[in-house]
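Only one protein chain is missing from this complex, and each of the others stays in its spot.
Chain lettering (A, B and C) follows the sequence in which the chains are written, and residue indices restart at 1 in each chain.
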């Protein structure tokens, strides 16, 4: 057995906890440094997962010489600088999405990321969901012929608090960005974005000038048509579905039941308990597999992870969607430019 | 187009109405005589479906010379004599199940029915259900290899009134008899019957010495194992399902939704409205197709209908089940004897 | 029982045959006149469904004084003049969609249709599908709260021949028009149309300048977002699905299995035979119920049918979609103007 991979974790909020737990659960990986300006949070996380070093300064962790990879789960505005520092330190990095809300800042780092040999991986966890990954593999294997239409339905159980909305960058950059990446998981080269938004139920979101429901149509370079349907609420739990259509048929991933128990009563038949509540439950496997892929990459294995360019592409699509929704026009994009 | 087939209907209760409606709905068939000792019922039925002759005496209809076929939907004790009269008159007969509750009376007619060229058809309508018929065709086509196991689930929405229970002949002869025939639709030669009964919820049924829930295991001559699960009540509607299992797989017919609308709420997901309430709704197509097959047979077409021997076999199995349930032994049967 | 309603049928092609069969199957209705310039077709139809008068001239049937209603199933360019004549003759009319491919011709008849007391019904049969009608009833009953999103998937099994494409008016006016009406069945007041089209697989369609796959986003006056996904082919049969989403949940109608038999083998589990091939099979019930509603309306019953304004509105949306797809802009519409 090889010696243990040592991870630094930056940020110990909700998503940081997920990654810490994954590191603990994956054989051959360990948490060696935990950084958070909220030092109590860092200390508590270190204690729970087994004795890592603690710091308020992320750069101390990155430059410690004691991390084989760093996981950036701190607030979005810190991402670019921390990726930059990790590249300088030669430490492979897994950064939560988005890279930044401002494409100018992303582009400023773009060439450096591209020319560096240090891996930069973006946290588009859904690519690692076993169901979606199996769907994509079967599409790639030609089971339905050339992909013609892709339908992505993605509804969060409930809207985030108004304070978060204000700094979120808007629904396209915050929520739809996952669906943009999922679209690109199937059709990497997107050439056109058409988006419509609505203010249907959340006064705080409307007051912030944001949408609580959107529909996006993407066109791929091969003529593929992709639709994304989003809502910021869903009474029946986290709604995460994909359909891929081609000349030989359709492949579909529906929602995952919490258990297989179906009920038959005088009121209703074949009913299941509501779906898993939100992303932590729905994508638990995906988060673990995402980190395993990152660990494999660090160890010199095959690169199966979305990278910096994928993170940038999703933001370019989000920016185009913002403009399309505002102006009522379809917006051409060139992701390779 | 050939001239219209003229049907006589004997008995205008619930099931008689179903047949009258089928005759009205099938092009090229008409109701020419309606017989019921309750003469007002006969008259009302004749009026509703277009001007047939009316009589209180079923023999008048059978012997009228104006019927090309007779449908016997009168009470069970009248069946044997009416079939007998129809054979004498050379009028093809479709008789509701069972032929009789007493195998001695059935056997008294057996040889005459077998040696006559007048068709005698038994009203085992479920054989004509498009779903079950498709299932059987696929089994017969070898899709799952040689049939090994057959599971029949059959639950009525609610128990009949106590008055009916008293004359029903008991659950095996009244309710399970349909399932015995369905078993024989797949495995005609049954050689052993094992039955267990229980008194679970209906005091009137218990008081009558009958069971309200039973489980039957049949063994076919080819070693097939068949299970029948019955209950006299079902909160979620009429429960009618079959599974056929063989070395190459399983074929299954589930219940039929009233509509395809599935609901997803905070309480439950994927739920349908309860199934069709009872046999009139569930087997509407089957009743019509049963009558079409009878009409085809009268016109000289292929015989696709269960006959007298099938009616007798179901009663033999029911009698064996009564004994097995009472004595706690498996009972060997020889349907060809 | 009231005396029989007499229908005139104009056009005896595929859809004309469907209506003739419905008239024959509905108690209390009969076919009294059949008109088709292809007089042999008219005669054959009259013979099959029982002795109607035959003419090559539709006006003769309309003005015969022997029809209580007329069904217009002739080619689209004849619709406006025939509706006009029926109004003049005071004969209620059920006209197949679309009214015309040219909104100018439709508008020329608009005021006359609106001010006449003669019912004009449009053949948007899908409104009468029991599954979709039940879905709409439950939405209207408030089961999911105020409707926020509606997703319509509609894929034909295969593209029509090139000769038909040339006169079809294009996919939006020929195929999507049914989905526009279905959208309006739920959200009558549509205020904006955004459409994207593609040429994915059919060279003849591309050569005609038409699309073989489209995605449309509609916005309702209440802020509803509606998506329509169309393709001119579908390997697994006619694909007809609707999802309605609101704050309390989701209601969904999936495709209708041909039979309930599910297969479990070493290759696949839970598989059904492909869906009903096309609209004649899928919407058989709907066509009959559509005609029953028309008959009820003629007899003075409640008006449950889509009318002239619904036919016009669908064409307005189709025209807006043509422009949106061509120019890459969202197009505002005012259906009440």
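Convention: contacts are C-beta pairs under 8 Å (C-beta built on N, C-alpha and C of every residue); 3 or more make two chains touch, one makes a residue touch a chain.
Because the structure is a prediction, the values reported are computed rather than measured.
The chain omitted from view is touched by exactly one of B:103, B:250, B:284 or B:335, namely B:250. Residue-wise, the contact with the chain that is not shown comes from B:213, picked out of B:213, B:261 or B:289.
Among A:104, A:163, A:261 or A:337, the one in contact with the hidden chain is A:261.
Touching the omitted chain from chain B are residues 144, 148-149, 151, 153, 155, 192, 194, 196, 198-201, 213-215, 217, 219, 223-225, 227, 229, 231, 233-236, 239, 245, 247-250, 328-330. With the whole complex as reference, residues 24-25, 27, 130-131, 134-135, 138, 143-144, 248-256, 259-266 of chain A touch the missing chain. Interface residues of chain C facing the missing partner chain: 235-237, 255, 257, 262-275.
Heads up, the rule we're going with is that only the chains that are shown with their structure count from here on.
One simple way to say how far apart two chains are is to compare their mean CA positions; for chain A and chain B this gives 58 Å.
Chain B and chain C have Cα centroids separated by 40 Å.
Counting partner chains per residue, chain A has residues 235-236 touching two or more of them.
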